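Once you've had a glance at the structure underneath, I'll fire off some questions.
Shown here: the complex without one of its protein chains, the others still in place.
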Amino acid sequence: MAISNTQALGKSPKSGAFRFKLPAEARIFMVLLGVALVFELLGWLFVGQSFIANKERLIVMVLQVSVIGIIAVGVTQIIIMGGIDLSSGSVVALTAMVSASLAQTSDFARAVFPSLTDLPVIAPLAAGLLVGLVCGLINGAVIAKTAIPPFIATLGMMVTARGLAKWYTQGEPISMLSDHYAAIGAGINPIIIFLLTALAFHIILSYTRYGKYTYAIGANRAAARVAGINVNRHLILVYTVAGLLSGLAGVVTSARAVSGQAGMGMMYELDAIAAAVIGGTSLNGGLGKITGTVIGALILGTMTSGFTFLRIDAYYQEIVKGIIIVVAVVADQYRQRNRRS
Amino acid sequence: MAISNTQALGKSPKSGAFRFKLPAEARIFMVLLGVALVFELLGWLFVGQSFIANKERLIVMVLQVSVIGIIAVGVTQIIIMGGIDLSSGSVVALTAMVSASLAQTSDFARAVFPSLTDLPVIAPLAAGLLVGLVCGLINGAVIAKTAIPPFIATLGMMVTARGLAKWYTQGEPISMLSDHYAAIGAGINPIIIFLLTALAFHIILSYTRYGKYTYAIGANRAAARVAGINVNRHLILVYTVAGLLSGLAGVVTSARAVSGQAGMGMMYELDAIAAAVIGGTSLNGGLGKITGTVIGALILGTMTSGFTFLRIDAYYQEIVKGIIIVVAVVADQYRQRNRRS
Amino acid sequence: MLSLAPEKPKAAAPSHPPVNSETLLIEVEGVRKAFPGVVALDDVSFRLRAGTVHALMGENGAGKSTLMKILAGVYIPDQGVYRLHGRDIALTSPLDALENGIAMIHQELNLMPFMSIAENIWIRREPLNRFGLIDHARMYQMTRELFAQLAIDLDPEAKVASLSISSRQMVEIARAVSYNSDVLIMDEPTSALTEHEVAHLFRIVRMLREQGKGIIYITHKMNELFEIADEVSVFRDGHFIGCKRVEQLSHDEVIRMMVGREITEMFPKTIVPIGEVALEVEQLTLDGVFHDVSFSVRQGEILGVAGLIGSGRSNVAETLFGVSPASSGQIRINGQAVTVDSPRTAMQHGMAFLTEDRKDTGCFLNLSIQENMQISVLGGDNLKAGFVRQQALDEMCAAMSGTLRVKTPNLEERIENLSGGNQQKVLIGRWLLTNPKILILDEPTRGIDVGAKAEIHKLICKLAGQGVAVIMISSELPEVLGMSDRIMVMHEGRVTGIVDRADATQVSIMTLAAG
Partner (left out) sequence: AKLGVTMSAFDDNFLTVLRNNMKTYAGSQKGVDIQFEDAQNDVGRQLSQVQNFIAQKVDAIIVNVVDTDATPKITKLAQSAGIPLVYVNRMPADKTLPAKVAFVGSNEAESGTVQMKEVCRLMKGKGNIVVMMGDLANQAARQRTKDVEEVIAKAPCNGIRVVEKQTAKWSRTDGRDLMMNWLSAGLQFDAVVSNNDEMALGAIQALKSAKRLDKTIVAGVDATQDALTAMKNGELKVTVFQNAAGQGKGAVDTALKLSRGEKLPSMIWVPFELVTPANLKNYQSRN
C-alpha cells in the first residue's frame, strides 16, 4: 500500500512532472526583455534611434552593473542562506583603497608606501582579495559565534569598514596606478570578470555540497543542523566567500577608475540586494539562483542606460527607479502565483 | 565516565516563578550606563573634566538623536510587527522639503510658492505630517496588497522619495522660514517632541489592542490571521503610523536647520534601526519595547558626544561606532542568555 | 560510571527487565537537563537493546523529547552518563550522533521546504561524480530505490513544500531509515499519519527490528504501544518511572504509571439534547481542492470528520472559517445565509477554529502563554477607551489554564518553552475564551497525552452540553467513533457519506474513506 501525496486535487501523482513550468529565471528574463522592449519602443517614438541595436550601449549596460553584479553573486548566496549583508559597499571602498595603495607606480612622488611601488599586479590583487576575505570572515564569525542578527553584524562592518577606508590615507584618494593594474578594469574586462564569477558560483551552488548546504540552511536552519550540517562553519564560509567577492569588486572598481577613493561603493550593498531580489532570491532564505541575480543586475543596468537614452531628468530617474524595483518584484510574484493555481 | 559531574543546581521545577528577572530594558540601560561611565573615566584621565556632570552636554546628547529617535519609535513598531523600513531617511527629506516650502516668509523674493507665504505654522506642520503619512500608507498598502518583502517595498520608497525630494525644487534648498516654524526645532523642543512621542507609543504598544496586535503579527502572521486579526489592515496602519512619525521627524529636522534640503536624513533609517535593535527589538519580530529604543538612541547619542569630548578623530569615531553597535547587541544577548540558564 | 547526583524520591521504584548487556545499544544514567525555570529531566536512566522496539510513554512535558534530543546530540545534558555499545561517549552535535549510528525523527518536522525530496533525504551524503560535482540523476535513482524498499510512492524530484504533512512525515521516515543507523529514534512519528500510513510504518519498523536495530518509539497512542513495542519505559515530570516488557503490562497499568492515578473513561461521551441547526453548508466548493461539500451540524451535536490524509478535511475547515474563502456554495448560520471571507467575519458569526498545525498557524512562539491565550478576545467588554483591560483578561486566562491544567511555572512564560501538548491546551483555551457557538477542531488531541486527552474530550462534551455545535476532524478513528454523534467521511475532496453514531464502525468508516 503506497503513500501518495496527490490523492486529492484530482491530480495523477505524476502530473506535476509533465506540467509546463517556466523556471524562475526564465520569468525574470521576460521582465528584462520587457524593460528593454519598452525602451526600444519609446526610443523609436521619441529619440528616433534604436535602444538595443547599439553595440556601445549594450556594453555599457552590462559594464555599469559589473561591479554590483560581482557583489551580488556573493550577496545572493548570503540571502539564500537566510542572511543579509549591508557591508559590501564599504568593503569595496576599503579594498579599493588597500589594493590601490599597492598598485602605485614609482614615478609618483606622494605614494602611500613609497617603498612599495611598481609591485607586480598580483600583489595589489591578492591584498585586495585578502582584505575582502578578512572582512567577510569577521562578519561570518561574529554572526556564527554570537548569534546576533546578520543585519546588525554587517551594519557594524559597514560603518567600521567605511571608517577604515577613510582612515587608511586620511581620506586622501590614491592615484597613479600601474597600467597592469588599470588593465583589470579596462574595456570589457569587468564584464568578463563578472560573468566568469557568476558562472563559477552558478555551478558551485547547483552542483556541490557547498551549494546544497547553503540552500538547506536558508530553508530551515534547525533542520539543517539536525541533518548533521555544521551550520556555523558553513555560515562563516559563505560570508567569507561574499567578502572575497566584495574584495574582488573593490579591486575592479579601483582599477576601472584608476584610483582608490574612500567614498567608493557607497550604497552598492542596496543595489546588490536589489539585483538579487529582483532576480528572484527570497529574503526569507532557501530560494534563489545566480542566473536570476545576473538578470536582476542586467535589469538595473538596462534601466540606467534606458533613462539616459530617453533623456529623462535625473530626478525622474530616481523616482521611477524606486517604482520599477517594486513593480519588478510584484510582477514576478504575481506570475509565480498565477502559474501555481 | 560522567559527562559532567557538577552538582544539581537545587532548583525545583517551580523556582522559575520566584526567579529574579530583569526586564530587557533594564539590561540595555546598564549598557548605556556602562558606555557613559567609560567616557566619564576616560574624561577624568585624559580631558580632566566630567563627561556626565555637564548640563549642556547632557542636552546635546539627547538633542542630536531626537530626530533619529522619533523615526525609531515608528521603526520599532514596524520591526516588532516583523517588517523593516528603509525609507525613513528619504521620507524625512521629502517632508522637510514640503513643509519648509509652506513655512516661508513673504519677505523672501524667491519663495517656492510665492502665494503661499506667511501661512500659520499649522499649515507646514500638517502638510509635513500628511506627506509622511501618505508615504507610510503607500509602503503599507504595497506590502499588504502585494505581499512583497518590506525590504523591497521600502527600498523602492527610499529611492523614490529621495528622488521626489530632489525634484521638488530641482535640488534648490528652501530657506527663510518663519520664526514660528523655526520654534518647533528650537532649544530643547526636539527633545520634548521625541520623549512625548516615545511615551505615547510606549503606552499604546503596551496597553492597547493596537499594540497587542502588532506583537502578535510579528510573532506569527499566519496565526494572527487565524486568530481573527485583520492582518492587512493592521499592517497598513502600522506603516502609516511610522510614516507619520518620519514626517514629524522631517518637520523637526527642517525646523531645526531653519531650512529644507533634499540631502537631509541621509542614512537616518540605518541609525533608527540600529537604535531599535540595540534597544532589544528583534529583527525576527514579536519582541521589543519603545523604552528599549529610547535607550538605544541615547546610547548612540552618548557615543557621538563622548567621541567629540575625547577629541577622537572622525575616522576612529566611525571605526569604533561600528564596533560598538555590534558589541552592544552582543552584550545584550549574552546577558540575556546568562540570566536564562 | 559515576554519578554524584543525589537519589531523588520516586513515585515508583524504577525497575529494569533483566538484560544481556552484550545486546545493549544505549545506556544512559543519571541524566539531568534543566531549562530556564524548568527541570526537564532529573536523574533519568534508560536502556535500549538491539533488535527491540522500545516505546517511551509519558504525559506532555514528561521529558521524552528532551531525553531523545540528548541521545541524538541536539542537547548536551547538564549531567549524566551516556554509553553507546558499552563505551562512554559525549556527543556534541547531531552530526556526532549520526556518525555514531544514531538517527532521529523529530517531533517537529525538520525538512527544507524548497528543496526536492531527494535533496532532503541525501543532504550531506549526496553522490558525487568524478568531477566532484553532485550527480543528481544518481541521487534520484537512490531515492527511488529507497522508496521501493519502503514502498513509498512519492516523486523524488518533487519539492517538499508541495507535500502534505503526512507525506512530509514519510520523507522524514525515509531519511531516517536511509542513514542505516543502529539506533533509530522516532518521536511521535504517527501524529500526522492515518491508519493506512501507520500500518505501513509499522511494517518498516518490524523490518528494521529484524535487522537487529534498536528503535525508540514515542507515542501517545495506547493501541500502537501494544501493537509494535517490545519494551516500554515510562516517564513522569522529568523522572524515570519504570521499564517493563509490554507483555507484562495492561492498558490501565501503563496509564497509571504515566499519570499516577486511574483514568476510568477513555471517551467520556455524554448524550446531550440536540437543538436547532446551527450551521448548514451546501455545495461548498473550493476550486481544485474540494467539491460540493454539504452537511449540517446542530447545537449540542458533535460532528466527527474522518478521512484519509489529504482527503481535504482541513481545507473544508479552513474555508468554513474564512482562511481560504470558498469559490462557490452556501454557508448558513442559524438559518441565515452568510459570506465568510476572513477569520474575522467567521468569529463575528460565533465560530472558532483550532488549526491542525500549531507551530505554523497557532502559536505566537515568542509571546507569553497569557498573550497567546487572550489574543482573540481583545474587543468588546475587554476594551475600555481603546485600552485593554489587562487585569480582567489575566484573570480569565489564569482560570482557563487552571481548567485545562496547563503545566507551566507561570503564565508569563513564553509558549515556546511549553511541551507540545501544553501548547495545544493553551490554544484550545484561546478559542474557549471567545465563547463560540460553533467550534471547529482540527486534530484537537494530536500529540496530547492520554490524561490530557480525556480532559479535552470531557471539555468538548461539556461544551456540546451547553449547546455549542462542534465539528471535530480527527485522524484517530477511536476518537471519532467514541466522541461523535454523527461522522462525515471525506475522500479526495468529496463527502462520501455521513454516518450516525449507532451505525458507525471502524470498517464502515474506512470503507467510505477509501472511496
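The letters A, B and C name the chains in turn, as written, and every chain counts its residues from 1.
The rule is simple: a residue touches a chain if its C-beta (ideal position, glycine included) is under 8 Å from a C-beta of that chain, and two chains touch if they have at least 3 such contacts.
Source: prediction; values computed, not measured.
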item: Absent-chain contact - pick from B:Thr76, B:Ser178, B:Thr197 or B:Gln261; value: B:Gln261
item: Given B:Arg57, B:His202, B:Lys289 or B:Lys321, the one touching the chain that is not displayed; value: B:Arg57
item: Full-complex contact with the absent chain, from B:Ser106, B:Thr146 or B:Thr308; value: B:Thr308
item: Absent chain, residues of chain B that touch it; value: 47, 49, 54, 56-57, 59-60, 63-64, 67, 110, 165-166, 170-173, 175-176, 186-187, 253, 256-259, 261-264, 304-305, 308-309, 311, 314-315
item: Absent chain, residues of chain A that touch it; value: 54, 56-57, 59-60, 63-64, 67, 93, 162, 165-166, 170-175, 182, 253, 256-259, 261-267, 304-305, 308-309, 311, 313-315, 317-318
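Criterion: only the chains that are shown with their structure count from here on.
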item: Distance from chain B to chain A - Cα centre to Cα centre, in angstrom; value: 29
item: Touching two or more other chains - residues of chain B; value: 282, 284
item: Touching residues (chain side chain C, partner chain B) in the complex; value: 1-6, 30, 32, 34, 36-39, 42, 76-82, 88, 90, 237-238, 321, 323, 342-344, 346-347, 353, 355, 360-367, 371, 375-376, 378-379, 383, 386-388, 390, 409-410, 413, 430
item: Partner chain A, residues of chain C touching it in the complex; value: 72, 74, 93-95, 98-99, 104, 106, 109-115, 119, 123-124, 126, 132-134, 151-155, 157-158, 162-164, 166-167, 170, 175, 196-197, 199-200, 288-290, 308-312, 492-493
item: In the complex with chain C, residue positions of chain B that touch it; value: 1-9, 11-17, 19, 207-210, 212-213, 215-216, 219-220, 222-230, 282, 284, 286-287, 340-341
